[in-house]
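What follows is a single structure, and I will ask about it in a moment.
The other protein chains are all here in position, but one chain of the complex has been omitted.
On to chain A.
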Amino acid sequence: MSACTPKSLASSGQKPIQEMCHPLGAEEAVLTPSPDVRNITSSIGEKDQILPNGTPVETSSPSSSSSLLNRLQLDDDLDGETRDLFVTVDDPKKHVSTMETYITYRVVTKTTRVEFDLPEYTVRRRYQDFDWLRTKLEDSQPTHLIPPLPEKFVMKGVVDRFSEEFVETRRKALDKFLKRVADHPVLSFNEHLNSFLSAKDLNKRQGLALLSKMGESVKYVTGGYKLRGRPVEFSAMGDYLDMFTQKLGTIDRIAQRIIKEQSEYQVELREYGPVYTTWALSEAELQGPLEGVASCMANCSSALDELTQDMSEDFLPVLREYVLYIESMKIVLKKRDNIQAEYEAKLEAAAFRKEEKASCTQVPTDVEKCHDRVECCNADLKSDWDRWQNNKRQDFRQLLTGMADHNIQYYEKCLAAWESVIPLLRDKQPQETETEED
């Protein structure tokens, strides 16, 4: 199983965390805190923004957003905002028991938070556990956007659940999930996350998980209230998500098509090179040049193989996982709608009752509570939306830059192959040596 190097950890300007060697990190970039650290004041209800490892978090204050964005670079870390929770998912292992076979992943946590008893934890979790965590988060933070998990069900006949590729893709997605949660100013303080990261055994809670599954989240999603007036900004969000999903679908199709075309090109290329080799056998002086060309083509062919594989493994899965992220966002929007609808309904009912009892001037408390909930939900959603937008921007920047990189590497390999063959082509038999200067 491959133990992948996780994304480099961010540095903290204040703590010596940057000097701490990550348990898995073989090549760790030495990170320097940037001098112009800005203490970003948070809005009410949120703690200090922590900068994530790899997926930076945006605050809701616009001025800091742009400055952060300006300094964002791929895999480079930001300056020393207080970061006190780092999580990583790696080291997948297969477990075989009498009942079932499954994969567990190692979850490593490093933190200075007081909510945690120890500064470091290492636990083993399986997909089920991540699912449990997500459900718990959804239940306890119904108004927040919970990052998605990779697909739960895979058709046993179609996909090999234990293939290196599948496991690695899943691991990456789980790692991303946990990092997004850990970077969230509210979610990261959730007690269930704490348990997930630190508890030796989650088994005892499985039962509870099943029961609580039918909890509040369902109510908020399927609430039977009808929404009257949705604020424009939330409508715009919904529209955007729809159109964005469409674009992602198109990009996915294009990427698949390219991979297909490249494979067909590869087939022809594999036949092309050997013809030169065969020809070389019939020739005397041209034998060297022809064989050189043939081996050059073989090199280009294997470079193309790598490109296609990289695109299949790195590009497509991430693209597809984003669709899930969009779905999560849509669900949150829907929840918000329902909360607002509930409020509106209660308000209307209260207004009715008010008419009947003309003396009552007070707004009933449960309507007030509803109103508060609406306000709270809207605020949470807006900040989550901003965060989501930024994550999206970072993720796609990384994804597309990765795609460009893969292609550049492919062309560089081919270029090297062809350039190395030129002196061979120009070189003649020993009797006619020429000294050439480039």
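The rule is short, and it goes like this: contacts are C-beta pairs under 8 Å (C-beta built on N, C-alpha and C of every residue); 3 or more make two chains touch, one makes a residue touch a chain; residues count from 1.
Just so it is clear, contacts and distances are computed from a predicted model.
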| item | value |
| --- | --- |
| Record-based protein name (UniProt) of the chain missing from this complex, from "Rab proteins geranylgeranyltransferase component A", "glutathione transferase", "PX domain-containing protein" or "Proteasome assembly chaperone 1" | "PX domain-containing protein" |
| Selected from A:Asp201, A:Glu285 or A:Glu355 as touching the chain missing from the view | A:Glu285 |
| Which of A:Lys93, A:Arg228 or A:Arg257 contacts the chain that the document leaves out | A:Arg257 |
| Interface residues of chain A (partner: the chain not displayed) | 69, 73-74, 240, 243-244, 247, 250-251, 254, 257-258, 261-262, 264-265, 267-269, 271-272, 275-276, 278-279, 282, 285-286, 289-290, 293, 296, 393, 396-397, 400-401, 404-405, 407-408, 410-412, 414-415, 418-419, 421-422, 425-426, 428, 432, 434, 436-438 |
